[in-house]
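Written out below as structure tokens is the structure these notes cover.
For this depiction, one protein chain was excluded, whereas all remaining protein chains were kept in their positions.
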Amino acid sequence: MSVEPGGEVGGEITKIASEHAAQNGADAAAPSNHVGQAMRRKEDPRLITGRARYVDDITLPGTLWMAFVRSPEANAKIVSIDTSAAQEHPGVHAVFTGPDLTDLAGPLPMAWVPPGIEVNNPEHWPLAREHVRHVGDPVAVVLGVDRYGVVDAAEDVVVEYDALPAVTDPEAALEGPPYVHEQLGTNKVHEWSLPNDRLQAGFDEAEVVIERRVVNHRTAGAPIEPRGVLADYRAGSLTVWSSTQVPHFVRLFLAILLGMSEERVRVIAPEVGGGFGAKLQMTGEEVLAAWCSRKLGQPVKWIETRSENMAVNHQGRDQIAYCRMGAKRDGTITAFHVKIIADLGAYNMLLTPTIPALGAFVMSGVYKIPAVHTDVVGVFTNKCPTDAIRGAGRPEATHMIEVCIDQLAAELDMDLLELRRKNFVPSDAFPAEMATGVIYDSGDYDKSLDKLLEHVDLDAFRREQTELRQQGVYRGIGFSTYTEICGLAPTRVVGPEGFGNQAGFWESALVRVHNTGAVTAYTGASPHGQGHETAFAQIVADKLGVDPSVVEVVHGDTGTGPEGRNTYGSRSLAVGGESLARCAKKVADKARAIVAHQLEAAPEDIELRDGKFSVRGSPDRGMTLAEVAGAAYLNQVPEGMEPGLEETSFWEPENFVFPFGAHACVVDVDAETGKVKVVRYVAVDDCGKAINPMLIEGQVHGGVVHAIGQALYERVHYDESGQLITGTFVDYALPTAAELPSFELDRTETPSPVNSLGVKGVGEAGTIAASAAVTNAVIDAVRPLGVSYMNMPLTPMRVWEAISEAQGRKEGVSA
Amino acid sequence: MSKTVPVRLEVNGVEHQLDVEPRVLLVHALRDRLGLTGTHVGCDTSNCGACTVHLNGRAVKSCTVLAVQADGAAVTTIEGMGNEQQLHPLQEAFWNDHGLQCGYCTPGMIMAAAGLLAENPNPTESEVRHALEGNLCRCTGYHNIVKAVLDAAAVGSGVTAQPEVKA
Partner (left out) sequence: MIPAEFDYLAPDSLQEAIQALADGGEDAKLLAGGHSLLPLMKLRLATPALLVDLRKVPGLHGIERENGSWRIGAMTTHSELEHSEQLGVVARAAGTIADPQVRNRGTIGGSLAHGDPASDLPAVMLITEGSVTLQGPGGQRVVAANELFQDYMETAIEPTEVLTEVRFPVLEGWGFGYQKFNRRSEDWAMVAVCAVIQQTGDICEDVRVGLTHMGSVPLRATAVEEALRGQSLNAENIAKAAQEAAQGTSPPADLNASEEYKRHLARVLSRRALEEAAGLS
């Protein structure tokens, strides 16, 4: 041990600490190569043994249960609410309705204030006041001692509605009336464009123009854990456990809406059972639980049922896009124009109208198109609001581009991969400024497609396809070569001065080395299944020369660590991970200075090698992190340096990151019934440098299935009267293991220059890429039957109808 | 409240006597009365399987069983499968193979898989996929879950699965 004991007591502590460290392995010299390893997860032991604690697993004495009375009507005036019978139920403490919430500082927030355009943003209260605007709109809450009893009491709240006509078709809604918000006299929420003044010139140059109406239907995030809140207001302070992706945002808004001082509000995201964007929200339920807890002086718990979740947890997609793609005969794409009609549902929630705009930034896809122009019109309808769901605008964009590319290839009678390659942004063009104005950080699109084709022998496939067709089997292949924009975000671009989001999008980190050399790393990112505790530990471990097992990553609690900006938009690693890496480097720099001081060497001569901070050229002269910590906490540090070994960082990227890749999907279509089966799925993704390849694969698997789900199985559907037809997991068809194949994955690694780790995001990439690959595959399969285009969801009936119609056309022609 | 009825359950080898309303679902008796919160609820319609436990050795959805129906029965929950010191081969395989992300469906998946392996110790991939048709996962795309079950089966039959680099 190289540290001089600093006196009797301090020496003893140092000794105990170092013995303790030896027992825990914290002082062991650890090789600095954990990054890149498929390390199994630190999170898992608690999760596989049933020891994890999700919101519903947390109990507090005296907790009151909260149950909702929700509107069965899609559009109605509330004539009266009679809560008397509910109040009579044994164990019921209170029933509240909209007018009771007079002391809220304001309605639920919408955080997008785009410069230069108007957004209609009518008030949206946690409980409806006078009017309900979609099925499930909350009307009253019942609070009582018993989980079952409050449900009974809620059934006895009598609400009289004056039902009004509902509007559910966004294109009809633009024509209005009826109006979702009568006082606006329109159903239009906003119009926004990412314009390009070369658009007309681009189409003038084109020799072929294809036009398609691309419908990207409404879907649900459907995390398997529904939402839930436990709020505990006590002695002037509020603690809220919420199944959320964004505890820091929730704290801020709860403080504002409840008129509380922010430091008196603590929000904890405990174990969160999936998010997929559906838990990126400031919900009325969170506000109500907190408000009721303060009002009644008791903890209040609300656990969402799946039926509630399907009706009121914000949904995603629901865009109708009119796409025009122009090209020369040789395949050079000259212009792409997209007009999106986005069905936003009944209210604006946190980010509702921004979502369709997010796709506009990557509307050029992986192609160097000189003119790309996106128009967005947002529309109110009597449906659940939409907002961010895995991919948030970018799956829609990829779908439009990649489906149109295939349609164009067919029109040009050109090989669909040759057409893609002809238009790829070349690998030497990065960083590449696109016609959309964004700068793609890095990419090599030919390389990922080449790698894909190492797995997929297209010529062999076409031969097999021909043979199978002769046997009546309709097999098809579809491709998607995609990029996406993530790592949110440079504030100058998306913040108040830029795109108009009222926040900064840095991320925080705090790295604390304890006396023994063990490390606690706080991150402002807030995971819900991604594996931050493992990947972030790998990053920090390598920076400090310790084993990841002694790095504990703490997250999801506004009461610990610095202010945070949480998890969405595939930002955790590229922003939060980088922030932690920089923070750990600060700690390592301090450690070097301390070691230099202890060993009488120059700080620049201290290198981290084999788990030791040692003098360059003299590997025997060095200190482990535990020994450095011992010195740091004994204040055996250089003159003028503070004792201790802990640093904080706030870091924000200069640019977004742009993951990319090439996917191929093979399907069989039962031409008699229209049923589609995915028989093979191959994905090559590039998310920059890999921190943990196992976690990357997991994200791609789940992301791809999310999109296969949308393409083939899942659809949120409202009938013309605004009734929700897909209100449970019986009707909202998430695919099961039995519907799916195993996947074949590969990667290329093109580092991002935006951060020191060279990483990009991968949480949404699979979802962004896959729906187009599936759709193109189905169309490829049934093309010989005369079908040239279809919109999702490619349900058996829809495919059968398309085939029948095409066959009818053929027969009509031949007759 | 309707009259409560006495229920005797043997849960993970421990006898319990409960008085419950007849309408109390087995999953709520396990979670709210016995504190066994590893068993989860993810839907209202017996689709998601997050609540899967074993009732007298067979996998069932505990959200669709009344606690009174389980009177006198032996129940095994995820907590009864193994702990961090001594993991069940399925738990170990889920860990090794990254068969979980958010972990919410995982207890039900493991219990459903255990139900399969009890009946069919050497399933094919297709048999595993069909045996899990009553369990929904939104995170993993099922790929690594299926792999984990096959690997656990291989361990059970003496063929050791090769784990990835371990923590």
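In this document, chain identifiers A and B correspond to the written order of the chains, with residue numbering beginning at 1 in each.
Keep in mind that, in the parts below, contacts are C-beta pairs under 8 Å (C-beta built on N, C-alpha and C of every residue); 3 or more make two chains touch, one makes a residue touch a chain.
For clarity, every value in this text was computed on a predicted model and none was experimentally measured.
Chemist: I'd like the shown chains that the missing chain touches, ordered by label.
Modeler: Touch partners of the hidden chain, whole complex considered, are A, B.
Chemist: Of A:73, A:739, A:764 or A:780, which one is in contact with the hidden chain?
Modeler: Checking each option in A:73, A:739, A:764 or A:780, the one touching the absent chain turns out to be A:739.
Chemist: Which listed residue (A:497, A:610 or A:672) would be found touching the missing chain in the intact complex?
Modeler: A:672
Chemist: Per the definition of touch given earlier, which of B:40, B:61 or B:98 contacts the omitted chain?
Modeler: B:61
Chemist: Using the touch rule from the top, list residues of subunit B that touch the missing partner.
Modeler: On the side of subunit B, residues 1-3, 5, 21-23, 25, 44-47, 49, 52, 55, 58-61, 63-66, 68-69, 71, 112, 115-116, 130-131, 133-135 touch the unshown chain.
Chemist: Touching the absent chain: which residues on subunit A qualify?
Modeler: 147-148, 151-152, 155, 305-307, 672-673, 675, 713, 715, 717, 725-726, 728, 730-731, 733, 735-736, 738-739, 795-797, 800-801
Throughout what follows, only the chains that are shown with their structure count from here on.
Chemist: Between subunit A and subunit B, what distance separates the C-alpha centroids? Give it in angstrom.
Modeler: Chain centroid spacing, subunit A to subunit B, equals 28 Å.
Chemist: State the interface residues of subunit B toward subunit A in the complex, per the touch definition above.
Modeler: Interface residues on subunit B, with respect to subunit A: 1, 21, 23-24, 28, 31-32, 36-45, 47-48, 50, 77-79, 81-84, 87, 91, 94-96, 98, 100-107, 110, 125, 128-130, 132-147, 163-167.
Chemist: Taking the complex as given, what residues does subunit A use to touch subunit B?
Modeler: Interface residues on subunit A, with respect to subunit B: 37-54, 56-57, 90, 147-149, 222-226, 271-276, 305-307, 528-531, 534, 548-549, 694-695, 697-698, 701-706, 728-730, 734, 736-738, 740, 742-743, 766.
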